[in-house]
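Below: the structure, in structure tokens.
Not every chain is included here, but those present sit where they belong.
Chain lettering (A and B) follows the sequence in which the chains are written, and residue indices restart at 1 in each chain.
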Amino acid sequence: MSAFPCNSLTEASASWLGSSLVSVRQLSPGGLRLLLSVSSEMKQLVRLHGGDARLQHRVLSNVFYEASTRTSCSFQAAMLRLGGRVVCVDAAHSSAKKGETLADTLRCLECYADVSVLRHPVTGAVGEAAGATVKPVLNAGDGTGEHPSQALLDVFTMEDELAARGGLRGKTVVLLGDLKHGRTVHSLAKLLARSGIEDVRLRFCSPTQLPMPQEVRDEVAEFGLPMEDFTDLKEAVAGADVLYVTRVQKERFESEALYDEVKDLYIVDKAIMDVSPETMVVMHPLPRVNEIATEVDADPRAAYFRQMENGMFVRMALLALVLGKSGV
Amino acid sequence: MSAFPCNSLTEASASWLGSSLVSVRQLSPGGLRLLLSVSSEMKQLVRLHGGDARLQHRVLSNVFYEASTRTSCSFQAAMLRLGGRVVCVDAAHSSAKKGETLADTLRCLECYADVSVLRHPVTGAVGEAAGATVKPVLNAGDGTGEHPSQALLDVFTMEDELAARGGLRGKTVVLLGDLKHGRTVHSLAKLLARSGIEDVRLRFCSPTQLPMPQEVRDEVAEFGLPMEDFTDLKEAVAGADVLYVTRVQKERFESEALYDEVKDLYIVDKAIMDVSPETMVVMHPLPRVNEIATEVDADPRAAYFRQMENGMFVRMALLALVLGKSGV
């Protein structure tokens, strides 16, 4: 797996080609800028023609060691819309059961495929697998580790939704919910930090028991982004440009009592929207349970289903870039 | 979801475009006529070329909340033969488990796909989902509710098998088996009733404990089709044009005793075929257990495997129509 320490789009294009994507830490500002730009082209392509045939005769091996309908479907659809083909591996039933290592499994699968997408419950497993293979491996989530394509689609959505106002530059992003356990918000904060997009301000709004971890704060601080903590949602949204809502996941809590205490603390509903800025973008990685009321869905600021769609465009861009078919 | 209250083929074509298909009740005679005609074209297309590329760059999301190999494969093959792509969602493992509503799941999936096929164990669930989405949803069976593509392929098969004799018009159709519980025969009776095909006569042949429900009879009566009840199979097939056999499904019975009493009551075997009209078409939605003896398979009147194949042609037509690529 290679890093992407590039500053020009041409360099960035060359550094994507054939590379695995394991962590947002691999991304340089130039590499990210290229990805966002190709993602925009993919959005146009799907709007105009549904897709094209640039990846014809290419095969994606979609390997999920734990179920993730959304991410799996998004990568599948991304490959298919570029004319490629997909072989899905329900890895729960794979040869792992026969005592095979993950590295061997991935080396076998790359015999058939040109690129692999891998989801695995163990943190670091995807990096290990990517180290054993010749062809690119894209991390679709490894345990409490990383989920880089999610962070990428989140940043793309912010840039896209804020396009008329000059993009993310100089904007304020609120991360809301269980910030202690949320893999998504950790990756997103780290990616925003190293994005090269200037003057982004972060607000962390969470129950006091579930703060953004120090390790993430340290990494953000390294890149100089201002951070502020909130417990009151109304205060947090005042003057905000993006509200990124996350689900409080029961399975992450040690005690049922603590879960019950915090689960309904932040509900984004019409009342909250009424006191929020008129241009504030509301995002959510989905699925949601009740943390965003369905009455908000019709609000033009509710961007979460568009965000979901953007996931496909960003994954189309990823596949095109690592397979050398981005057109750049 | 829109209804199809149209009388000309052009109107019908316009009304299929972008519409969900939840119930046979949506169908007008014109809409049905168009579907049957496009299905015939699809049959020719597959015979001559295997398929074409009219749905290239289009993606179908195939969402099954309960297993149904046949229906799932039939829709998949239909999409693939028209050049489209399929993303299969094993919904048993989906985000529903994370507390997401069906409406949210479908709204997410339509972010990647152009059309969804949905099978769900709860009656009415597909209609509800179709109400939440922008893109077409095709009902592939919802509990004890509807399974409209099955009813459509049944009518197509009857018209096709009887083509040399002028089609279904003026013909007598026997529905055989457990008519009380069978979703298939209910939908079929309702569709024949509103088909606009003239002078179709229905015969219901079932154990006295398992009659066709009054609700279905009332709906058929509304359209004026004559109905007659039988318990003796030999009497029922006398002069019949179509014999539609169904499986007695053990899981629908409250008592094992009642099941044992009726399960082998009607076996279509060589002896029955010998006393049946020479041109009588034998159909079955499959899978069969023992209600049609395998010795009947070689009889030219045995149309059930052709019926299975017709399922693909009818689903090709459905997909082409709702995606505006029927050529009409």
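Basically, contacts are C-beta pairs under 8 Å (C-beta built on N, C-alpha and C of every residue); 3 or more make two chains touch, one makes a residue touch a chain.
Everything numeric here is computed off the predicted structure, so don't read it as measured data.
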One sequence, 2 chains in place; the complete complex in the file has a copy number of 3
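What we mean here is this: only the chains that are shown with their structure count from here on.
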To bring the C-alpha trace of chain A onto its twin chain B, one rotates it, in degrees rounded to the nearest 5, by 120
Rounded to the nearest Å, the gap separating the Cα centres of chain A and chain B is 41
Chain A contacts chain B in the complex at 49-53, 67, 69-70, 73-74, 76-77, 80-81, 83, 88, 247, 286-289, 305, 308-309, 311-312
Seen from chain B, its contact residues with chain A in the complex are 56-59, 61, 85, 87-91, 93-95, 98-100, 104-105, 107-109, 111-114
